[in-house]
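The other protein chains are all here in position, but one chain of the complex has been omitted.
Labels run A and B following the written order; every chain starts at residue 1.
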Amino acid sequence: MSAKPRVRVPSTAKKGEVFEIKTVISHSMESGQRKAADGSPIPRKIIDKFVCTYNGKEVMTSQWYGAVSANPYLEFFCTATESGTLEFTWHDEGGETYTATADIKVT
Amino acid sequence: MGAKRFGGLAATILAMTLAVPAFASDAKDDPLAAYRSGEMYSGYVTGDPSSREIQDDDMMNPSFLWVDKAAELWTTADGTAGKSCADCHGDVESLKGAATKYPTTDAATGKFMNVELKINDCRERQMGAAPFKFESDELLGMTTLVKLQSRGMPMNIDITGPNEKWFKKGEEFYFTSRGQLDLACADCHITNEGMYMRAEKLSQGQPNGFPTYRMKWQKLGSLHRRMRGCNDNIRAEKLKGLGEDYLAVETYISWRASGLPVETPSVRK
Partner (left out) sequence: MSVLKETRLALSRRQLLTAAGTGLVAAAGLSVMTARPAAAAASAEEMIAKIAGGTPKEGLVKVDGPEIAENGNTVPVTIEVESPMTADNYVKSVHVFADGNPSPEVAAFTFTPQSGKAFAKFRIRLAKTQNVRAVAMMSDGSSYVGSKEIKVTIGGCGG
């Protein structure tokens, strides 16, 4: 299914505040360990890297393996420094990337 | 009518249970009171807190990936009529409460339909579009979007008039043993409900949260898919999704769930 990733970032935050980020993306995270009904192995296809940047600067990156469940959810934190844009990128092993952005106003 | 909402209780007692919110005096102390109705309770009640947390937050619940997609489809014209769902229904919020009454007999066609069949009927008759396939992302998403509009509202289906024969057919199915294990739905979900089968606590098999994001499936899935899984487990024939048998069972168990809130999209193990 080709749904857009979902992200939740507060629209405003006070400078220095540590805020919560929630993300979820549609992906089968096929581990390569499963077999199809006919017994043939289902080829591995996973997102292996997730990157969060804040005005272009990396805040958090994550490496994923076959043990991450399908439709991966990730919740983490970030410190508000200045108004701008958070960008989220999911990298598929096959080379595809999926992105989402969210703006934040820092007061 | 010989209806058995739970084993061994007479219909009169049942009617009383339905009329008076049971455990009303305890409701204040029971944070899960909203998920109970009389003797009935949804799978939410027995779920692990870590699973309930996912259902309680629409960002944590991956079902909303399907809902977002369906919301796009809602306003996208399709079929020979060049119409979208929104062209007739306006905002999807206009369907608030509608899903609580399904399955039911469709006024326009006289056909008996659950929400999935009603969506496909709209597509075929109003839009001139092909029906969505059973268990397709489109049908799961649109069904979830429609039922979501009734979230929190009590299930309230009508089992009189033209609906009665579907209810009776479903009830008969529910109490009929089948498969190599010779089990009826009622053997697990009424007689032994709350008991353990190996490590698994048997549920009441309530339908009010479907389509559900099932952790085992790692995706959104329909009530009829779950029934196919049940039948497979008792080594009985898996019947056709959206076919008459499961539609009848859906009617019976939706009546049994009367008063339970629509929880779509729920999160279950």
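The rule is short, and it goes like this: a residue touches a chain if its C-beta (ideal position, glycine included) is under 8 Å from a C-beta of that chain, and two chains touch if they have at least 3 such contacts.
Predicted model, so just to flag it, every value in this text is computed and none were measured.
Screening B:56, B:72, B:200 or B:237 for touch with the missing chain picks out B:200. In the full complex, chain A contacts the hidden chain through residues 18-19, 31, 33, 54, 57-70, 72-79, 81. With the whole complex as reference, residues 47-51, 53-54, 188, 196-200, 202, 214-218, 226, 229-230, 232-233, 268-269 of chain B touch the missing chain.
Here, only the chains that are shown with their structure count from here on.
We define each chain's centre as the mean of its Cα atoms; on that basis chain A and chain B are separated by 31 Å.
Against chain A, in their complex, chain B makes its touches with residues 57, 59-60, 62, 64-66, 68-69, 137, 218-219. Those residues of chain A that touch chain B in the shared complex are 1-4, 6, 8, 22, 24-26, 28-29, 69-71, 73, 75.
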